[in-house]
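All protein chains but one are shown in place.
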Amino acid sequence: MKPSRAGWLFAAPALIAIAVFFVVPVVAALVMSATDFDIYALASLHNLRFVGLDNYVDLLQRPLFWRALLNTLFFVVVGVPLSIAVSLGTALLLHSRLARFKGFFRTALFSPVVTTLAAVAVVWIFLLHTRYGMLNYALSWLGVHPVDWLGDPRWAMPAIVLLSVWKNFGYNMIILLAGLQAIPGELYEAAQLDGAGPGATFRHVTVPALAPMLLMVSILTTAGHFQLFAEPYVMTQGGPAERTVTVLYLMYQDGFKWWSLGSASAVAFVLFVFMLGTSLLQARMVRGAGWSS
Amino acid sequence: MGREGEVATQLLRAFERENPGLRVRVEQLPWSAAHEKLLTAFAGDATPDVAQMGNTWLPELVALDALEPLDARVRASRQVDLADYDPGILDTNTIDGCQYGVPWYVDTRLLFYRRDLLAQAGHDAPPRDWDEWVRMLAAVKQRVGRDRYALILPLNEYEPMVALWLQQGEPLLRDGGRRGNFRSQGFARTLRFYLSMYERHLAPPIAQTEIANLWNEFARGYFTFYISGPWQLGEFRRRLPSELQSSWMTAPLPGPTGPGASIAGGSSFAIFRRSPRKAEAWKLVEFLSRPEVQQQFYRLTGDLPARRSAWADTNLAQDPQARAFRDQLDRVRAVPKVPEWERIATELRLVMEKVVRGELPAAGVAEELDARADRILEKRRWMLDRRAQG
Partner (left out) sequence: MVVLKRPFASLAVNLALALTALVTLFPLAWMVSASLMAPGEASTYPPPLVPRAPTLANYRLLLAEHGLLRQVANSLVISLLATGLSLAFNLTAGYAFAKLRFAGRERVFRLVLGGLIVPAQVAMLPLFLMLKEMGLVNSYAGALVPWLASVFGIYLVRQYALAIPDEMLEAARIDGAGEVRIFVSVVLPTLKPIIVTLAVLTFLGAWNDFMWPLIVLTDHDVQTLPVALAALSREHVQDAELMMAGAVVTVLPVLLLFLALQRYYVRGLLVGSVKG
């Protein structure tokens, strides 16, 4: 067998799988978003109509869509910086020469990452319980009145942010830690000789050296945050007062509760556009700040 | 679904004994997911032979042409006697003139209340009409003060409001289910009445998830009246402290001018068109519709039998708290039998929640709801027009 034929044969299964089970559905979703595919169409394709951009226009006129977008953006804008800050902070702590039991701490801090999201969401339902939850109990020692985390429209999404930060900070922590470990020691020695204190060292040595990695972490974390679904589905079912309906939750509901698959596909593409847009925006912002090396 | 699914296996053993060679595989689903799952099963060509389904789901599956019309089988049957069922309930199973379901158990909404707290407020009997009800609610509220309420109307439920609207006696959708009827006088009256509960602080503006434990709150008098269904009979008996068991009672829903109507709910059996075993499935339906089996089911679950004759000879006949249900079931009405109804009801709930929380003004609610309903029904209009033409 010639190597070139072998090449195609070896790659073929994966390529075919990707083509059939990914590319084709994505294209189909685009087509479907231009139709009014719904439960009637499910029964018989004769009931299908081509509607062009109507699904998208309708979306823009639905208050729930804007609410979902707002909720998702809140989660992204608050959750991503918070998550990365905690990741960076813990990475710095772990990187410090003064830290002991690094192996244990690293494993401990990383453990929530591998846990099943649906399961820990169930655990947090009870931790966030107004009366019997540990969070409110701990807060009561600080004199804070019990907060109805999952029932108060103001606090439901922040509660999910909290859960998300807890669950995911370990992931970026490991990545940033590796980045910190890759910074050449000479840079720090030079800063020391220049008389720089820890703050200045951080700003002028650490951050620029980490910048490419921070950008990548930021883009990936933002993308992940846009895909918020399991927590609202398990914990709040989109409530209270639709404050935890996210774009993906809306897609799921439109698609599999109301069977408006055409409209749901439009939602999926809108999500895609947003994700792509924010990634490009982030890349441009960093390039503009002159950090890319 | 739910508890019924858990119990069904016991009932079915007797069926299997009577019909050697037939085995019944029961699949249990939690209620919250059941509706989605039935539709997904249909979409995935994985429907069962027979299913329990909420009466309000029948129109959807009929629109999908998923269900088998049962008129012929019912007429030929010696076990299923239509006269033994409440007309309002049977109506929910009849779509476009054909019968698609046989009622299994019935459900409706009526008042659960603390009669001791009501007596302390100066009233010894439950209200019979809206005016009386408001007077009683105000009296209770005056007694319990600022931090407690007379009634609870959770913002995550649309059933109480729909029940009150059904009492107006007009259709909830007009033009053969093609358009919303929110701009009607009946809805305006219902809206006024419903909103006044919150405006006068008779009911707290919260969703049920914001109450830590409903039964604890009922026990401590956080609210005196609650609109709920038959399953609460068992829950109240199980979860309320024993000293409170004689302090609560049920009563039919008061209507605008006298005892009012309520929602015709419950579950029915439907047979799927694609089933290769329809005759056997029908035998199962007949078996579960026998009065004795209905009574046994009641004893196991507390669900109210659909067959009126099954009410005799059981605790139901003597149960004072169940009596209100018997009475209410004579005055139940079906919600619109269109597949889109649940979605429209959900929009109603969403808008009402916004209004109560102060995020939307009450003026213009009717127009907004009609606009949303009309948009949801657009496809149905198109399909009905097309069918009329071709």
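Assorted remarks:
Think of it as A and B in the order they're written, each chain with its own count starting at 1.
The criterion applied here is as follows: contacts are C-beta pairs under 8 Å (C-beta built on N, C-alpha and C of every residue); 3 or more make two chains touch, one makes a residue touch a chain.
Since the structure is predicted, the reported quantities are computational estimates derived from the model, not experimental observations.
Of the listed positions A:A108, A:V144 or A:A200, the one in contact with the omitted chain in the full complex is A:A108.
Within the complete assembly, B:N213 is the residue of B:N213, B:T257 or B:N315 that touches the hidden chain.
Residue in contact with the omitted chain (choice from A:L60, A:V77 or A:A118): A:A118. On the side of chain A, the interface with the absent chain consists of residues 1, 3-8, 10-11, 13-15, 17-18, 21-26, 28-29, 32, 90, 93-94, 96-101, 104-105, 107-109, 111-112, 114-127, 129, 131-134, 137, 166, 170-171, 174-175, 178-179, 182, 185, 188-189, 192, 213, 216-217, 223, 226-227, 229-230, 233-234, 248, 251-252, 255-256, 261, 264-265, 268-269, 271-272, 275-276, 279, using the contact rule stated above.
In this section, only the chains that are shown with their structure count from here on.
If you average the CA atoms of chain A and of chain B, the two centres end up 39 Å from each other. Interface residues of chain A, counted against chain B in their complex, comprise 36, 38-40, 42-44, 47, 49, 58, 64, 129-132, 148, 150-153, 236, 239-242, 256-259.
By the touch rule above, chain B contacts chain A in their complex via residues 35-36, 39-40, 42-43, 60, 63-66, 155-156, 206-207, 209-210, 212, 339, 343, 350, 353-354, 357, 359, 375, 379, 382-383.
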